[in-house]
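Have a look at the structure below, then the notes.
Apart from one protein chain that is not included, each protein chain of the complex appears where it belongs.
Chains: A and B, in written order; residue numbering restarts at 1 for each.
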Amino acid sequence: MTATADRGAAHAAAATLLDRMVRDSLRWLDGARPHFRLPPDVATGADPNLTLKPLGELAELTHLIRTSHPRADIRAAADGLFTFAWNETREGELFAELVRGEPHATYPLEIYGVFAYAGLRNTAVEAILPTTTGLRSWRVAREDHTRTLSVLDAERRTGLRQHADFDTVLGLTGLGLMAEPWALDRMAVYGITHDVFHLTDWGRERRRVPAALADYLRLWLPSWLDSWLEEQLWDLVGELLAVAACLPSAPYDPVAWQRLAEAQAADGSVPEMGAAPESGDAAEVFKACYHSTLVTAFAGTLARTGLEVSAAAEAGQAQAVAGRTRYKSEEPS
Amino acid sequence: MPLSAVVADVATGVVLALRGGGDPYALSRVLPQDDPLAPAAIRVLGADVLAPYALDHRSAPAGADDETVVRQALAAYPPGPDASEVSVWTYRGLIEASRALLPGDPGDADRAWPQVPRAGAAWITTDPWPKLAFRASQLAALAFPGLAPDLADGLAARTDDLARGFVRAVRRRDWLQAAGLGRWLARLPHVPPTLGLDSGLVFVQQMSDGDARVALHVVAARQFYGRGG
Partner (left out) sequence: MLKDRTLVESGTLTDEVESLLDPAEPEGVFHDTRECAAKTLLLGALLASPPTPRPKKTETR
């Protein structure tokens, strides 16, 4: 076989693997709808980390999948989940309640921003947000600069004035500072993955990664992947694979993907860490798996759209294909 | 005393000499006297036992005692037919360093140094990066001026992979591996600046809490290649 034929076969095998993983993840997530459903006390007593956070992640990541996956059946599955999430927020009504309950919290805006970005708006929310986000207090520096990038993204998506300069804040993060690659603990690496997601609009804009940062990530991702594969921290493995796919050259790591595939159970779930939970309690299983499973679907989608880019990069013509036009060519049906 | 403790003691003597404290270095003085473990310790530390002789001002000229004990080490622990690549390479390193830094006499059959054995080099290009890095770290005593130039050239082509190995080793808290890789990287050109090699070497030494072999790699990186602050 010629080198080109080899590459073609490897490309096809990777696409098959990724599509299966994304499809299986979405199937499990679809079956987990009862656990994503928001309880009646969502705006008052319920723990937002167990209610709004899962739903927010579901919305963010299924929106990416429904708008960019090349396969129509996968887009349709993601679209169904995205619509489900919007309906759970009572078409945005919930966010107005959340803002009134916690006017200085950022998460109602951050989650609302996902829907606003997709063109789903709520007039009550739109009326109240300029007030709460226009305060000087909103501009007080937050403890976590990565989180500030998330708030800036949400402001942009919602059409609000951004309260700080994105690049300045990025410069204060682990990615912006190009922290020593050996000096990162787990949270610092999570931080860097999210710096990349915010910088690239969750992988939609690969070219936004400046060359120096792309080089930094290309160099050190293999070390980080090796480390967290060894620790079997599957959600971080998935996020790092997603980061690789966010790079202008979208390098594909077949070994790491194979390892993540082996961690995915037959029902499509991916455990947070180590082996699948043995608990028979469905709520426990959901808590242990929803995040990694979503990340797998997200990373698999980005890596899938990145295959063309990485193939082109290998063939030495990355410039011709890596642009956003090609990437956004697949629109939801 | 177990061999590993003797090795650590000798390494400490080398570190002190390389740092420039105390009396001028003499290998025979940092070895336990009349101890069968002395040649074994030399074989384990390899070329590093002669490192201070490469810094003129840190040592007296090597003497006949040193030559004798190194010869004993080379004679007692040659790599066997099933020896690992690491064993062969470190043996070569000790011979090369002896030729360069000990008296010897090529004209005198009794005082000539052994021929260097052939050592496999395919792994330098074919090993996946984590394995390559681990193996290179075991050969860190060869990261020594003028020694094993072909090995250094081969590794230079994989500088990024060694740097990835340094990151991996620190993550795993394998300080000896990290220090050995840091020492190679100190020798190689084009180390990625974002690695932070200088602070990395210092960090590794601090974290290892006084491990003499870690300290030896770190001080070698500084004295021979000016890295590590």
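Here is the rule we use: a residue touches a chain if its C-beta (ideal position, glycine included) is under 8 Å from a C-beta of that chain, and two chains touch if they have at least 3 such contacts.
Please read all numbers here as calculations on a predicted model, not as lab measurements.
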{"item": "Residue among A:18, A:32 or A:52 that touches the chain left out of view", "value": "A:52"}
{"item": "Option from A:102, A:126, A:215 or A:308 whose C-beta touches the chain left out", "value": "A:102"}
{"item": "Identified contact with the non-displayed chain, of B:43, B:92, B:183 or B:217", "value": "B:43"}
{"item": "Touching the absent chain when the full complex is considered, from B:87, B:194 or B:223", "value": "B:87"}
{"item": "Touch criterion as defined above, residue of A:69, A:157 or A:291 at the omitted chain", "value": "A:291"}
{"item": "Residues in chain B touching the chain absent from view", "value": "3-4, 7, 36-37, 40, 43-44, 76-77, 80, 83-84, 86-87, 90, 134, 138, 171-174, 177"}
{"item": "For chain A, residues in touch with the removed chain", "value": "43-45, 47-49, 52-53, 56-57, 60, 100-102, 105, 107, 110-111, 144, 146-147, 150, 185-187, 190-191, 194, 227, 230-231, 233, 235, 239, 272, 291, 294-295"}
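Note that in this section only the chains that are shown with their structure count from here on.
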{"item": "Centroid distance [mean C-alpha coordinates] between chain B and chain A, Å", "value": "46"}
{"item": "Touching residues (chain side chain B, partner chain A) in the complex", "value": "129-130, 160, 163-168, 170-172, 178, 192, 194-196, 199-200, 203"}
{"item": "Chain A residues touching chain B - in the complex, by the definition given at the top", "value": "178, 180-183, 215-216, 219-220, 222-224, 226-227, 230"}
